[in-house]
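Have a look at the structure below before the remarks.
What follows is an incomplete set of chains from the complex, kept in their original frame.
Letters A, B and C mark the chains in the order given here, with residues in each chain numbered from 1 onward.
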Amino acid sequence: MDVGTFVGLIAGVGLMLWAIMSKSELSNFVDVGSVVMVIGGAMCAAMISFPIRNLLGIARVVKKTIFVKSGDPKALIKDLVGYAEVARRDGILALEDTLKGVDDTFIVTGIQMAIDGTDPEVIEQILVSEWEAVAERHADGKALFDNLGRYAPAFGMIGTLVGLVIMLKNMDDPSSIGDGMAIALLTTLYGALASNLVALPLADKLAVRSKDELLLKSIVIKGVMAIQSGDNPRVVEQKLLTFLPYNQRPTPEDAKSEAA
Amino acid sequence: MDVGTFVGLIAGVGLMLWAIMSKSELSNFVDVGSVVMVIGGAMCAAMISFPIRNLLGIARVVKKTIFVKSGDPKALIKDLVGYAEVARRDGILALEDTLKGVDDTFIVTGIQMAIDGTDPEVIEQILVSEWEAVAERHADGKALFDNLGRYAPAFGMIGTLVGLVIMLKNMDDPSSIGDGMAIALLTTLYGALASNLVALPLADKLAVRSKDELLLKSIVIKGVMAIQSGDNPRVVEQKLLTFLPYNQRPTPEDAKSEAA
Amino acid sequence: MDVGTFVGLIAGVGLMLWAIMSKSELSNFVDVGSVVMVIGGAMCAAMISFPIRNLLGIARVVKKTIFVKSGDPKALIKDLVGYAEVARRDGILALEDTLKGVDDTFIVTGIQMAIDGTDPEVIEQILVSEWEAVAERHADGKALFDNLGRYAPAFGMIGTLVGLVIMLKNMDDPSSIGDGMAIALLTTLYGALASNLVALPLADKLAVRSKDELLLKSIVIKGVMAIQSGDNPRVVEQKLLTFLPYNQRPTPEDAKSEAA
């Protein structure tokens, strides 16, 4: 669960409500037709832009990416080093039991192939192409939000143009001009909010989460390949730690004693 | 037939009609001259931007890319593995009969060259340069739609400027100001719709379809080259499956038994 | 002569005239001072942006690129294969006579160096650096039009600001406000037209033409080098055909018989 996303969204909406209600009434800012225009228009554009299968898959990826907490690389490295120790001590077949308690299908698939004696090149190829498929699904998710962030303001402007034409055609009653124009502006307001408070920031967050998750998968690939080749658990750890920045690693003293 | 494109377009147009007709009359939003200005202007810009031969070829590519359903990579791989089995069992010449039932001229050309004993390098070179030509035709198609998506709003604005100047020159009759301005805004509205509901989303969709089709062609090239070199059908399959993401592949158990 | 460019320009101008004259008088849209402001301003910016020698050279390149029809790659390949046959049959010196009827100085220079026994590396180096110089001249031409396409609207806006300030300073006579504002808007209109109907589309067309012409030059370079090394004319043809897309090549049957 990504706290920042929810706090940011709720605070942003609260901010808007406070800004409106401190000086006016909320009802002045609610127009169902305008909402339909902006959100509906942007969704139509998205349906034309992307294949339907992508749209469905994207929803799932987005949900998973935002709600599921991404793992901790240090814990993952510790786990993988543990597997390497088991394999070193009891033979690689002993990992079969260990795998039973593991949830991550990516790790299970990789190690299972190693246990089965699959050719290392084939293992790496399969894991890497899964990595690439995940990266592409994430990129599709980001592309969808960037797309919505681009079309929501465009349909906001389209709605305002429609409202302005309606208003200009009914100028006989001057008292209605203010009202007509206020409603016309609402679609632009909705489009700007949908884009700047929701779509574009979520696109950015998806990019960050994708990077985190792909780092984990990269660590797994390197770890599985090291386990498969029967590396010493210390060597496995050292190889995997290179994925971590300095300040998330063991202290130099540890590194020294390990390298000794 | 790409369902999303049609649903998106029809829903988008329906949305506009609903938005207009629930508060005004459609006739207020129809002005043939404004349509001619925006669409005509954007087309003139496209005629200057691209050679005529491209414009004609592009129409064909676009039609094909949107209306023809792109093939299924898994079925294609199955077919190619089948050809490899025939070639392995009965000799490559036996493929001549098999080819008679195949529609895809790209596959036919490739395998025919293999049957004829054409030099492998020449086969690959010819197929790759066709791949590149297809990629370029798709890119030309996308460029045209991006171009229209850029010039339609520009000519929308130009039309509005013309309308505003006309209105400002006729300010003697104040009652006509609203009407004149409403008409002036229509070109901007048309330009925004042509760009955001049609041209730009179609450009995005073309890019996706192009990627799909080029993937199929890449699989064919790798498959033909493997068949030509007399690879074992299992090896052919394994080579081709690397083009597919993980979740579209046979399960690891299958992969294991194949690798065994 | 590139027909599309002229048809597009004339149709675009005709469209504007029709749009204006069907609802107003042309005289309302003509203001010499505004034309001078927009075109003059954009040209001043171009003079500061580019060295004068570039501006002069660019005019020549643009004229040549738009008015001279680019050659046909298939005819060029046929010519080069013909030269290869002469060289093969009668010795490379026999090409001296053949060259007399050739207009393209790029071909003449290349083959003349081959006849003179110039070192192949030097030949290639000289031809390639000419290729690069042509590419750069074309890129300079495109940059100039992109530049005008960027500055024309900017000076259009500057002109409108000047017009607005003048109008606002003369608000004593309300009847002149409409007129003043109409004139102020003309520079923005001119800038938008100069950019979207002329400068930007021409920049795109220049890029396409440049690609075509550089392809021809690439074919010549590869052809001259093959002739110089005494390649078999069939081999020369095969090498050069790789520059062409599939559907512009001889049919596979031809390719087969040639490869046999």
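The rule we apply is simple: a residue touches a chain if its C-beta (ideal position, glycine included) is under 8 Å from a C-beta of that chain, and two chains touch if they have at least 3 such contacts.
Model, not experiment: these values are computed from the prediction.
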Where 3 copies are displayed, count of copies in the complete assembly: 5
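By definition in this document, only the chains that are shown with their structure count from here on.
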Lowest number of touching-chain links that must be crossed from subunit A to subunit C: 2
Greatest separation from subunit C - chain, by CA centre: A
Subunit A on subunit B, rotation in degrees - Cα superposition, rounded to nearest 5: 70
Copy pair subunit B, subunit C: interface residue numbering same or different (half cut): different
Distance between the centres, which are taken as Cα means, of subunit C and subunit A, whole angstrom: 44
Between subunit C and subunit B, distance of the C-alpha-averaged centres to the nearest whole Å: 27
Per-residue overlap in subunit C, given as positions that touch at least 2 other chains: none
Complex contacts: residues of subunit C adjacent to subunit B: 2-5, 7-9, 11-12, 15-16, 19-20, 22-24, 28-29, 177-179, 181-182, 185-186, 188-189, 192-193, 195-198, 200-202, 204-205, 208-209, 238, 242, 244-247, 249, 252, 255-256, 259
Of subunit A, residues touching subunit B in the complex: 33, 36-37, 40-41, 44-52, 54-55, 109, 112-113, 116-119, 122, 125-126, 129-130, 132-133, 136, 147, 151, 154-155, 157-159, 161-162, 164-166, 168-169, 171
